[in-house]
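Starting off with a structure, shown below.
Removed: one protein chain of the complex. Kept in place: all other protein chains.
Chain IDs A, B and C follow the sequence of writing; residue 1 opens each chain.
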Amino acid sequence: MLITQRLSSAGIHAVLIAYSLLALFPLALIVINSFKSKKAIFRDPTGLPLGDNFSSKGYDSVLNNSDFPLYFGNSLTVTCVSLVLILLLGAMAAHALSEYRFPGDSLIGLYLILGIMVPIRLGTVALLQLIVDLGLANTLTALILVYTAQGLPIAIFIFTEFLRSVSKEIKDSARIDGLSEYRIFFEVVIPLVRPVIATVAVFSMIPIWNDLWFPLILSPGEETRTVTLGVQQFIGQYTVNWGAVLAALSVAILPVLVMYIIFSKQLIRGITAGAVKG
Amino acid sequence: MANTERPTHRRPIRWYILVFLAPATLIYTIFAIYPILESLRLSLFQANENGATFEGLANYARLIQEPYWAEQFWNAFKNNVLLFLMHMLIQNPIALALAALLSVPTLKGAAVYRTILFLPTLLSVVVVGFIWQLILSPLWGVTPAFMNFLGVGSFFKPWLGLESSALVTVTLISIWQYVGIPLMLFYAALLNVPEETIEAARIDGLNGWWIFWKVKLPLILPSLGLVGILTYIGNFTASFDLIYSIQGGLAGPDYSTDVMGTFLFRTFFGFQAQLGDVYMGATVASALFFIILIGVALYLFGVQRRLQRYES
Amino acid sequence: MATLSLKGINKSFGSVDVIRDLSLDVNNGEFIVFVGPSGCGKSTLLRMIAGLETLTDGAISIGDKRVDHLPPANRGIAMVFQSYALYPHKDVRGNLGFALKHAGIEKQEIDKRVNNASEILGLSEMMERKPRELSGGQRQRVAIGRAIVREPDVFLFDEPLSNLDAALRVHMRIEILKLHQRLRNTMVYVTHDQIEAMTLADRIVVLRDGRVEQVGTPLELYKKPVNTFVAAFIGSPAMNFLQANVQDSSVNLEGESICTLNAKDGPVQLGVRPEHLVVSDNGPFKGSVSVFEHLGGESFVHLALADEQSLVAKLDGEYIFNPGDECSLAIKAEHCHVFDSAGRNITE
Partner (left out) sequence: MAINAMRSGLLAVGMCLTGTAAAQTVISIESWRAEDQAIWDDLILPVFEAQNPDIDVQFKPTTATEYNAALNARLAGGTAGDIITCRPFDNALAMYEAGSLAEIGSIAGLSNFSDVAKAAWSTDSGDAKFCVPMASVIHGFMYNKDAFAELEIEVPKTESDFYAVLDKIKEDGTYIPMAMGTKDQWEAATMGYTNVGPSYWAGEEGRLALISGDAKLTDDVYVQVFEQMAKWTSYLGNGYQAQGYTDSQNLFTLGRAAIYPTGSWEITGFQENADFELGAFAPPRKDADSKCYISDHTDIGIGMNAATENKEAVMKFLEWTTSAEFAEILTNAAPGFFSLSTHDIKVENALAQEFVAMRGECEPTIRLAHQILSRGEPALGNQLWTLTANVINGSQTPEDAAKEAQANLDGWFKP
C-alpha cells in the first residue's frame, strides 16, 4: 500500500515493466545473436535470426566440439563440490561461533569474515606456488579448495547472523534429549539453517561459475578446463568467433539460471529471515 | 561436607568446537589468508641483481611520491571514489525504488519481476561486456537507431570512448548488472517492516509517500548501511572484471576508467610492453587492502553503531 | 519420581557471581517454583539442574544419584522451554517421539507413550502437523508432551507460559496443575510471575542476585515475608510501604497508632497489603482519591496521603469514589507488617 496513493497499480506495473525490459533487452540480444553468423551480428545486431541471418554455426562449434561436455562437467563438479563444502563447513563454523563461548571466539569470528574484504586474487602468485607444492596443479581439487576458501567468509557471516537470531533453546532441548554435539549439528542445526542455505548458495555460486581467473592460472590443462576457460579458445588475438562465444555463454547461463529459479523463493525467505540484516 | 568428595567441576575439553571450526579455518587460512599475507610481505621487498632485498616501506613511499606511480595511484583511487559515489547515488536509490514498488502488497507478479530483475546478476562479465559494447557502439546502430526513433538521435555520443563519459557509462553498465543484489536486500528488509507500524503511521495521517520516507526508510536503515559497505567493498574488488572486459587493461580512454583493480593487474602481471613487478604489485595490493580495511572499520565503528539504534 | 538436592551451588561467569552458595532440598513429588526478577539467576539455576550449564562449585543429586557430572540426557530430567523449542522440521508425532527414538527405545513402546501423552494433552487430532501450523498454546502442549513421554524423575519448566497471551496463560496454568496432580512428579518451575508461583507451587523459592531470599509455601511467603523484597514480590497488587515511626512500642503514622511493636524508637517501614484495608470513617490512613479503578466485583483506590505518601487499597465493589473525594481507611493490627531500615521483617 506504499505509493498506491500516488501511483495507481497500473503505474507501478508500467515502471516495473519498463525496467524489466531494460534488464531483458541485452539478454535477448545475446540469445538472438548467438544464432547468427558473425557478419550478421554486426550487420544487423537487433535483427532476428531468420532467413539469411540464421546460423547455428556458433552452437555447432560449441556442441560438436567434443570437449564441451567435459568443460561443462568440470564446471558443474567444481561449482557443486565447492558449494557443498562452503555450505557444510560454513554452517559448522557458524554453529561453533554462534553456539559456544570459548576464549578468542569473537576474534576467530572476525578473522573468518575478514576475507569478505580481500579478493584472494591478490595472493595469486603465492597461491599457485602452494598449489604446485601440494601437487595439485591442474586438478579440479585446487579450484575447489580455492573457491571454498573464497566463499567461506560470506557464508560464515550470513549463517552466524542467522543462527544468532535463532533460539538457543532448541539446541538445549536436543541436549536434554541426549543428542551429542555432532548430532545436534546435523539433526537440528542443518534443518534450522535451511532458509538461508539458498541465500548463501546464490551468493557463492555466481562468482564460482563465472570465474575465469583461477582456472586460467591453477588448472589450465585440457582435462580440467571449465566452461568459461573453454570459451576462451574462441577468442583469438586478432579474430574472435563471436557466434561461438555467445552460443557457449548462452548455454552456460542455463545451469545458474535453473539453480537460481530453484533457490529463488528460498532466497527471499532467507534474507527476510534476518540472515542479512545490518 | 569434605572437599575431597567433590568431583572437579572443570569442564572437559570441548573437542567438538575444534571439529566444527577446524575445517573451515584451515582451508580459509591456507588458501586465502596465507597467499594474501605473502603478498603483504612481498610489498616490503624490492628486486635487484641478487634476488630481492628488504626495503621496508620504500615501495609505499614510491607509490605515493614517485610521479609515475603516484599519478596512476591517485587517478585510480579517484576513479574508485567516483565509482563508489555513483553506485551509492544511482544504483542504490534505483534498487530502493524498485524494491519499494515490488514490496507493494497488492502487486501481482512480484516473483516474476524479481526473477527478471535479478537475471543480469547471473551473467558473466565477458558476455555483459560484449553485449553492451555492441549496444552502445556508434557503428552497429542499436542505440543510435533507438535514439533516432525517440527523436533525440543528435544527442548520441560514442560514450565509452570519450574521456568525459567513459567512467559514467561503465558505471551504468555495472549498475545494470548488479542492481539485483541491493534490490534483494532492500526488498527483504522492506518485507520485514511490521504492518502495524505502517498502519500506525496511516492513522497518524501520513500518506504513502511520507510513510515511505518517515517510517519505512528509517526502519530499513541498517540494511542501507550493509548495502553501503557491500557497495564499497565490491567497488574496489569486483569493478576490475567489468572494466577489464570492456575497456581493457589500460582502462582507456587515457586512463579515465582506471581503477585500483586494473592498476593492480597491470603492475602485478605486466601489460603488453609494461613488465610485471610482483613487488610493486604487492604494494598496490596491500594499499588496496588497507583502503578497504579503513572503510570497513569506519563502517563498523561509526555508521553501523549509529544505525542499529533504530533497530529496537 | 525422586527428590532433588542442591548443595553449596556456586556459579560465576568470569568475575560475575550468578549463584552464590545455594542449597535446597526438594521433596519427592513436590512442585517447586523459582521466582525472582530477571537476572536473579533462576534460569541459570534451572539450566544447571538440567546440565546445560556447568557448576563452578557444589553438588546436585537426583534421588540418591549425584548428577552434576552427568550429561543432561542421563540425569532423568525433562525440560519445557519458554520458546517451546520444537524441531521445526518434524511433525508433532516426530517431536514427541524424538528423544525416545534417539534413546533406542522400541517402536511399540514409543507409540504407546506418545499416544498416551497426546491423549493427556488433547493433541491426538494434530499428530501429523508441523509446528508452524500450530497455535501458541498447541505448541506449548507439544513441548510439555515431549517432556511427558520421557517419563522423567524431575520435570523442569523454564518460563513456559510467558510467550502466551493472558487468557491462554491462565488456561495452561491450570493444565500444568492438573498434570502435576495426575503425574505426581517432582517439578521445578521457573517464572517471574508471582501469580503462577502462588497458584502452582507447593513451595516457592524467591531468588535475588543469586541468593535465596526465602523458601516456603505460598501462604508462608504471603503471611510472613522475611523482608520487603519478598513482601513486595508476593501478592497483587503489591504491598504498600509507608514511612512510619516507632514510639513507645507503637508504630505511628502521622501521629496515629497503627499497631504495637516491641522495638526501640525510630523510623520503620510499615507494610500494608491493599486487600487488608477497609473503609472506616476514623481510619488512620486519610487522604484524597487520586485514581479510582472499578473492576465490577472489586475496586482499587489510589490514595494520596497527607504527608505526600501514596497508598493503594483493594475494596469491595460496592464502594464508588470520584477523584478528589476524601477517604479514610483502616487496617487490623494483625495484618500489619513492619520492616526495619534494612528491610528485615520485624513484625511480632
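FYI, a contact is a pair of C-beta atoms (placed from the backbone, for glycine too) under 8 Å apart; a residue touches a chain by one contact, two chains touch by 3 or more.
None of the values given here were measured: they were computed from a predicted structure.
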| item | value |
| --- | --- |
| Displayed chains contacting the withheld chain | A, B |
| Per the touch definition above, residue among A:Leu134, A:Ile190 or A:Leu257 touching the missing chain | A:Leu134 |
| Touch with the omitted chain, as defined above, among A:Thr77, A:Gln232 or A:Ser264 | A:Gln232 |
| Sole residue of B:Pro23, B:Gly234 or B:Gly276 that reaches the chain not shown, by the stated touch rule | B:Gly276 |
| Identified contact with the non-displayed chain, of A:Val125, A:Ile206 or A:Ile268 | A:Val125 |
| Chain B, residues in touch with the chain not shown (by the definition above) | 67-68, 133, 136-140, 156-163, 247-250, 252-255, 265, 268-278 |
| Touch residues of chain A, complete complex, unshown partner | 38-39, 42-43, 124-125, 128-129, 131-135, 137-138, 216-217, 220, 222, 232-240, 242 |
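In this section, only the chains that are shown with their structure count from here on.
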| item | value |
| --- | --- |
| Distance between chain centroids, defined by C-alpha means - chain A, chain B (Å) | 16 |
| Whole-Å gap separating chain A and chain C, where each centre is the average of the chain's CA atoms | 53 |
| Of all residues in chain B, the ones touching two or more other chains | none |
| Residue list for chain C, restricted to those that touch at least two other chains | none |
| Parts of chain C lying in touch with chain A, wherever the complex brings them together | 47, 50-52, 71-74, 77-79, 81-89, 98-99, 102-103, 146, 150, 158 |
| Chain A residues within the chain C interface of the complex | 167, 169-170, 172-179, 183, 188, 191-192, 194 |
| Parts of chain A lying in touch with chain B, wherever the complex brings them together | 1-6, 9, 12-13, 15-16, 19-20, 22-24, 26-27, 29-30, 33, 41-42, 45-46, 85, 89-90, 92-93, 95-97, 100, 102, 108, 111-112, 114-120, 122-127, 130, 145-146, 148-150, 152-153, 156, 180-182, 185, 206, 209-210, 212, 228, 231, 242, 245-246, 249, 252-253, 256-257, 260-261, 264-265, 267-268, 271-272, 274, 276-278 |
